[in-house]
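With one protein chain held back, the other chains of the complex are shown just where they sit.
Chains here go by letter, A and B, matching the order in which they are written, and residues are numbered from 1 within each.
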Amino acid sequence: MTEERTARAIFELAGSAPAQPGSEVLGLWSAGKASPPGQTSFAAGGSAEPEIPVWRVNLPSDAEQAAQDLTLAENSLARAEKALDVAEGRISALVEKRTSPAVFGIPSQPEGLAPPEQELLAMLNQAQYGSLAPSFGLTDQFQEGWEQAVNQFQGFVDLVIQTLTHYAWVETRIAGRLSVRTAVSWNGDFETAWQDLIESEQMHLHTRTLKIALASRAITVRSFAVVAAAAGKLTALMSTPGGAILALPAAWKYINEIRAELEKYQQLTQEDRDGQ
Amino acid sequence: MASDLENSIRMAAETVAKYVADVASMSVETKYVQIGANGDVDFSQAKPVARTLIRLDGDSDEIIPLRQAENGRFEADADLMDIHRRNVQTTIDYRARLLDALLDVLRSRGL
Partner (left out) sequence: MTDEASLLKQTLTFNGINGATGGYLLDPLTPKEIAMIARGESFEKEHLRELRHRYLRAAQTHLGVKEGVDPKKIQETGWGVIFAFDDRERLPALKEALSELLNLRQEQAGDLYKEYIGVDAYRPEETKTAFLARHGMGPGPADPDKVPYYLMIVGDPETIPYRFQYQLDVQYAVGRIYFDSLEEYAQYARSVVEMERSQKRLPRQAVFFAVQNSDDPATQMSAKHLVQPLALEIAEDQKQNQWQVNSFLAEQATKATLGDLLGGEQTPALLFTASHGMGFPNGNELQLRHQGALLCQDWPGPVAWRQSISEDHYFSADDLSTDARLLGLIAFHFACYGAGTPRLDDFAHQAFREPVAIAPHAFIAPLTQKLLSHPKGGALAAIGHVERAWGYSFMWEKAGAQREVFRSSLKRLMEGHPVGSAVEYFNERYAELSTVLSSELEEIEFGKTPDELALAGMWTSNNDARSYVIVGDPAVRLPVSDEGHKNDGQQTDSAETERPTISTIVIHSEATVEAPLQPPPAQPDTSGEVISPAALDYGLTDSLRQARDRLTQSVSQFADKLGKTLEKAVDDAATLEVYTYVSDDMSQVSRDFASSAQLRAFTRIRVDGDTEVCIPERSREIDQQLWAIHLDMVQQAQTNRAEMIKAAASAATRLLEALKIV
């Protein structure tokens, strides 16, 4: 049986809009709206409950399938974490190369660079030479490109703030039925409610779900650290005042592209393996 | 913006410094509580299983409640003791990890 195949578990982050509905967090969690008041399964007597971010995993009833789906998710998160290390390393290398005595400024043609680096330099170039864009009739394209980048970064910042300041629920559902819920306070205190006489298999599944959710939160916060460090390094390539601020959305976009690159590579590797 | 953040880091670092100073000893106490027939639990009636006190110099004291068996010998509840010792190890590990995390804050101040 192949190790990596299409997951059937659903990973959902429902909550007070840290991420825009329809978007994905770390390539794993679909951002969606929280359950409306009254419909929440935990709402005793149907009383209205304020929105709480819920990291919810709906697993299939087949325990083996559920376990495999969790393995896929763990691997995906591992890649997301690896992407942070890879991105840090590649940005350091890029900045070092471009600021060596032989090179000055953002290069004209980034020969030999991978697409994420090319796009990153393009964005920084746009920020650097942005005042000239209207001269070339590029106002619309630039506005759109930058607006999108800033909006996405804003969504990410909101998610980090929420992760750090708000408590959250982590839920494991089996075929849609709530099995376990852990409330994690913003500083890490736990309260877990289990279905009484729960099967040990299901316990184990929630343990894994919880680990995945907590790791996702930690990676989210760590991502910000990496983005901030990257933005600081990238200012070495810019002479624009306030470059570090403008480099933040560019760095965030870059890290996402590195993650996507790792995912793509993983998929290709799996396809090769399947084909053998 | 930067100065406020810097202040916060500084204050966090000061708090951590206090924690680090206050690690002369730690104690781990394991208790147990009966679940009633109706599933109710009264935590105020929790009874101690064991208490372990560990000092900074590595010495430790352990207090273990014993009961007298029918043969007159004193014995400890093996399962509970096992749990207690695991608690102690967990606590030792956790404290090390937490202090490391807190020290990260100090390191960020160049300390």
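Here is the rule we go by: a residue touches a chain if its C-beta (ideal position, glycine included) is under 8 Å from a C-beta of that chain, and two chains touch if they have at least 3 such contacts.
Being a predicted model, the structure only gives us computed values, none of them experimental.
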| item | value |
| --- | --- |
| For the chain not depicted, the shown chains it touches | A, B |
| Per the touch definition above, residue among A:L121, A:L237 or A:I258 touching the missing chain | A:L121 |
| Identified contact with the non-displayed chain, of A:R8, A:K97 or A:K211 | A:K211 |
| Missing-chain contacts mapped onto chain B | 1-2, 4-9, 11-12, 15-16, 19, 22-35, 39-41, 43, 46, 49, 54, 79-80, 83-84, 86-87, 90-95, 97-102, 104-105, 108 |
| Those residues of chain A which, in the complete complex, touch the missing chain | 41-44, 49, 52, 101-106, 108-110, 118, 121-122, 125-127, 129-143, 146-147, 150, 153-154, 157, 160-161, 164-165, 177-184, 186-196, 198, 200, 203, 207, 210-211, 214, 217-218, 221-222, 224-226, 228-229, 231-232, 235, 242-246, 248-249 |
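What we mean here is this: only the chains that are shown with their structure count from here on.
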| item | value |
| --- | --- |
| Distance between chain centroids, defined by C-alpha means - chain A, chain B (Å) | 34 |
